[in-house]
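Handing you a structure now.
A single protein chain has been removed from this complex, and every other one stays in its place.
Let's look at chain A:
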Amino acid sequence: MIGDGSIDRLRREGRIVIVGASLAGLRAAETLREKGFTGSLTVIGDEPHPPYDRPPLSKQVLLGKAAPEHTTLPRRLDVDAHWRLGHAATGLDMAARRVRLADGDEVEYDRLLIATGVRARPWPVEAEAGLDGVFVLRTRDDATRLHRRLTEETRRVLVIGAGFTGSEIASACRERDLPVTVAERGSSPLVGALGGVIGEVARQMHLDAGVDLRCGVMVTALEGDTAGRVRSAVLSDGGTIDTDVVVVSLGATRNTEWLAGSGLGAGPRGIACDAGCRAFDVRGIVTDDVFVAGDVARAPHPLFGYQFLSLEHWGNAVAQAEIAAHNMISHATDRIPHLWVPAFWSSQFGVNIKSVGVPALGEEILVTQGSLADRRFTAVYGHQGRVIGAVTFDHGRWLPFYQELIERTAPFPPPFPTLDRRADGRGPVPAEFPDPSVPTHGPTVTVSGYSPADRRITFTPGRA
């Protein structure tokens, strides 16, 4: 069989190129070697640093508990790769199987993995974004700069956007006793990811920590002094904030521009791929030699109605990288799907937050254990009569159970009692997402099995 022989040759002496030298890129490289790939491996990254970890940047690093340069990711093994760090990939020729680099060089591949992730969305007004004292936080260099500025004299920090990263930054500032204002367009922090019920808990956390929290407002302008240093911010409610450090935390933009015109299905929402991490071309046809993993990927998940999900989650980057690496060097029949249930963690204001599933798809929420008032609880999200997500505040040990409910498409509200069910958990209430998306698929698929190799999906057409 032709196909089989060529895979064997690929594993032995093929050329694999990975673009994006961060979490997904490194884990994929390691997995390739672990799975016996002995050919040539090139890893291209535009940052000058060897792969490092981002979650500590908004936590330990801002607190001064870890130096930015001490966030380098631990290596599972020596991957024996040709590292081309500090070199951006600028183009892709799919027909000739070549990646173009900024310095004009070209690298040929038999298999390509794209793991270029996302970058921080900058402040939209360029002149204002360029003011001294205006920061974003995505890279190690960003963290170094911001941390240095926070250790200098700072009157007040303004964080724009109270998602996970913005809230973590505000938390770190308060822990360092810096005055901080948070401006959030939504009705409460974290409302987009977790809804208004949990957002209210987050709001109290900000207030208790002494954050000057302004919700339901937008920053409309940043103003600087003659020396080009930021001095104040104007709010949509007419107020102004005197500030000398502004951290823009308005989410991320996918790093796909370099693929423009390549014929790959890459756009502002990421690179679409199948459940086996194979990229789609612009015609919607799946490729056989281009794979995608991590924050830049957008993959359909059978558990969530085959919707294409883009996840900016650490665990997702690792899981996808391992699956992409496996599939790149496997026969068609040995490929495995990425059926990982989304999971995320954050730590802020001394609370450990974890979620599984896709809470944002939930219409209703039920506190099943603990209590919102204590900020120690588990809450589940319901979507069309099934459990679709769960979140815990300092209650992470229970999460595996709820993940199983999501995998089994268990009914919502769960029909059984649970330990530590309190008054707030008597019945489900609206989850209060600002803009509920209501997909129409019913529960048609369940996931079972434990190791990636025996993960199975069961298709259940038309539930009675």
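As a convention for this text, a contact is a pair of C-beta atoms (placed from the backbone, for glycine too) under 8 Å apart; a residue touches a chain by one contact, two chains touch by 3 or more; residues count from 1.
Keep in mind that, in the parts below, contacts and distances are computed from a predicted model.
Colleague: Tell me the UniProt name of the left-out chain, picking from "Cytochrome P450", "Aspartyl/glutamyl-tRNA(Asn/Gln) amidotransferase subunit B", "Chemotaxis protein CheW" or "Xylose transport system permease protein XylH".
Modeller: "Cytochrome P450"
Colleague: Could you tell me which of A:149, A:335 or A:376 touches the chain that is not displayed?
Modeller: A:376
Colleague: With the missing chain put back, one of A:269, A:331 or A:397 would touch it. Which one?
Modeller: Looking across A:269, A:331 or A:397, the contact with the absent chain belongs to A:397.
Colleague: Using the touch rule from the top, list residues of chain A that touch the missing partner.
Modeller: Touch with the absent chain occurs at residues 368-370, 374, 376, 378, 397-401, 404, 416-420, 450.
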